[in-house]
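All protein chains but one are shown in place.
Take a look at subunit A:
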Amino acid sequence: MQSSAIRKLIIALACTGACSAAQADVVIVVAANNPVGNMSKDQIAQIFTGKAVAFPDGRKAVPIEQGPTSPTRSEFHVKVTGKDAAQLKAYWSKVIFSGAGQPPREVGSADEMRKAVSSDANAIGYLEKSQIDSSLKVILTP
């Protein structure tokens, strides 16, 4: 927690506008053929916490997470759901142990995320901006 804050500070100090590309930029993606348009941070947070189950057009939305050690995952949650790792764990504990549901499926790498999202018109995931290709569509840059 503290070391990542320090790292961010160092990056912030080192970067003076020109090198902003060096900073990680998480983007929320769906398959290129998914008809959904841009979505708000709240709508995406609701899907990733199981509070909403569909895209705004009513089609089922299947969120996909990266693994617990992924820095992209922490960046996504800090920016979108507003929860750190412990808060997210506490949140899912309440959902699991009340029998209301299960957390989203996890994939082991950015590569797997790209494959899982691009091959499924119901999937929604997140990647670093540098990791996307034409098989994916960005619906939010938080």
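One rule holds in what follows: contacts are C-beta pairs under 8 Å (C-beta built on N, C-alpha and C of every residue); 3 or more make two chains touch, one makes a residue touch a chain; residues count from 1.
The definition used in the following text is that contacts and distances are computed from a predicted model.
Of "Cysteine desulfurase", "Spore germination protein", "Iron complex transport system permease protein" or "Porin", only "Porin" is the UniProt protein name of the chain excluded from the display. When the missing chain is restored to the complex, the residue among A:S93, A:S109 or A:S130 that touches it is A:S93. Contact between subunit A and the absent chain runs through residues 1-2, 40, 42-43, 45-46, 51-54, 56, 60, 82-87, 89-91, 93-94, 96-100, 102, 105.
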